[in-house]
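All protein chains but one are shown in place.
Chains here go by letter, A, B and C, matching the order in which they are written, and residues are numbered from 1 within each.
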């Protein structure tokens, strides 16, 4: 269990917030794909009771900063959005297995749907040093894309976007973008986002015999492997998203 | 229901805190003996659920300030103690009936046990303009008395104190002090504090046929007369401390 | 502009909206009316009335628990005569349906109370409380035995011409059995739930915190149990349900409606903040607007399979 000082917590669009926290000294190994489980209740309160899992959006060991990007969707994330600079935040983590990052000179595709793009950013930064990356981003509208477009472009990756309402990039979903790419070209693919998207991408990957990894989300109780709240179906049987995951080889996940 | 800005919230001894809040414009009539029922839960939280009743310690219509003096005894008051300048505080009130204040040229005794002295201060300020006041204060030790001694002395009242451990004033309880006074001399007596003290004082008052008022405390659900949580026994039957009280003629209260 | 119809039906009675005060948490309306215009509510249910005036249980009568409260008021009330003489004339001034909650120690008590209230058209119905955990030698016992629930309902039904609501106890193994007994006995409406029996210990004094040892648990803590019971009962009985237990917001109320309640009652929330009663109505309306639902009936029972 850790407690960190919040360096900043800024609203970057109507419902998106970026929080920068001090990385505690005893935490050295923060990998892309890890997540933190954040406490959202105040002192002496048992409500809300559960922690909220949020992915590592970025990590800067030099400045000792961990970045979290979150969308305000319910009361937990609303509470997070009220935290101010110098408030303390309590969390468990970093948790989970993380993405595979030991590639070199490969052509890699990252595909993020909605908030699924959040954990891909740190991954993109790490991989882009020695690989060629293409990033496909999908969202409902421009508002949900501007921030991501900007940061991913700064990594040097090639970035394309799709929006359902057509207000930014291709009008349609991110799977359309994928179909427009020459998918055989890629050595590896990473994705995070809504299940219907992952499902379609898995179908495509199976067709083209493409390897890669998915980062999954499930409701969590403990976030540390105790309670079996968060299991997903895989070819190896049920696996805990918080412990064996959240990242799974794309070919192992079984979608219903 | 009101929401006010906190002007300050300072720790005045180990467990005593003084909060100054802006008095809302639409509240004009704040009487000694009134109390506020303060919300202590944060946004989106249902725990702790109940409000906390705290008496008006002082009121300054010119500066538009209401003062609350509270002791940190449990989680509600602990939460209150964390509030900072410019935070908002939500409350219902002013509630209750308040003390009788239309005396002139009388000799009046105020007797406060522990935190019971808190509501007596505003009363003392109001009455001391046109009456002669003696204030008897009792507490466990010096720490609980210094602040009260100072402020009551500033009203021009004659002040005596007793502490159980003898660290301040008379060693013993405040009833001893009372016995040391020539109680016949007084026209009216006001008291607030622990039940055993009030009970003894009532006995004394009955013997000497003295009139006066007690401000009582009971656990409250609503604070506005809906739920009957807070009733006390009186010669008129059960009465709600939050609605018919908290101030009752001393001769009407029935202690078990 | 979408025309939103919040009205709902409880047997023959139409309420302009589904929000009712829960018995015992809003007195007899008068005090509440100082804070909100009570005529904006769907209906008012008053504090439980007994045959004789009653002074209730020992102090303390209330204790706070995580997201909940325990109460052991113990049915303090002016008795049926006191109610009719002092409270009813005031209630008659309000233009809104009033339900009178009644409690007894025997079937005769309930019948006596129902008969006494029968002549007053200013009362829309009676809520028969067979579930009070706070009176000795009875109260809750009625609500935990389905044959007693059936008998009480049938006898009260015979003497009371208005709406008969049975308020059931959640402290039972099978709530559906109790609800079916009430339906068979001739109840028009079922109220679910009364408080869960609970207690708290004051570890400093090493004693139960409430003067009465046990108390009834209400508030948000019990909402999941309450919604579950409404859901279970709604698919097994035909008469309408008033759902309650921990409603603090419009969303909470909608949970109960979707679980099959035709109306909801709000207790603890009104104690914490009386304004919530009206806010809940507004929030239900807003939800309907946002989701382009024009009639409350389109929500009721939506989550039932």
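Convention: a contact is a pair of C-beta atoms (placed from the backbone, for glycine too) under 8 Å apart; a residue touches a chain by one contact, two chains touch by 3 or more.
Small disclaimer: the values here were computed from a predicted structure and weren't measured.
Colleague: Wait, the hidden chain, what does it touch out of the ones we have here?
Modeller: Checking the complete complex, the chain left out touches A, B, C.
Colleague: Pick from A:48, A:138 or A:246: which residue touches the chain that isn't shown?
Modeller: A:48
Colleague: Looking at the whole complex, which of C:8, C:25, C:153 or C:171 touches the chain that is not displayed?
Modeller: C:171
Colleague: From the listed residues C:168, C:259, C:281 or C:296, report the one that touches the chain absent from this view.
Modeller: Within the whole complex, the residue contacting the unshown chain is C:259.
Colleague: Given that one chain is not shown, which residue among C:95, C:206 or C:238 touches it?
Modeller: C:206
Colleague: Could I get the residues of subunit B that touch the absent chain, sorted low to high?
Modeller: Considering the whole complex, subunit B reaches the absent chain at 46-47.
Colleague: Where does subunit C touch the missing chain, residue by residue?
Modeller: Touching the chain left out of view, subunit C contributes residues 65-68, 70, 144, 171-174, 196-201, 203, 206-208, 213-215, 217, 219-225, 227-228, 231, 246, 251, 254-255, 258-259, 287, 302-303, 305.
Colleague: In the whole complex, what residues of subunit A lie against the chain that is missing from view?
Modeller: Given the touch definition above, subunit A has residues 1, 39, 46-51, 92, 218-222, 224-232, 237-238, 243 touching the missing chain.
Everything that follows uses one rule, which is that only the chains that are shown with their structure count from here on.
Colleague: Which contact partners do subunit A and subunit C have in common?
Modeller: Touching subunit A as well as subunit C, we find B.
Colleague: Touching at least two other chains at once: which residues of subunit A meet that condition?
Modeller: Those would be 46-47.
Colleague: Quick check on subunit C: which residues sit in contact with 2+ other chains?
Modeller: If we look for residues of subunit C contacting two or more partner chains, we find 66-67, 220.
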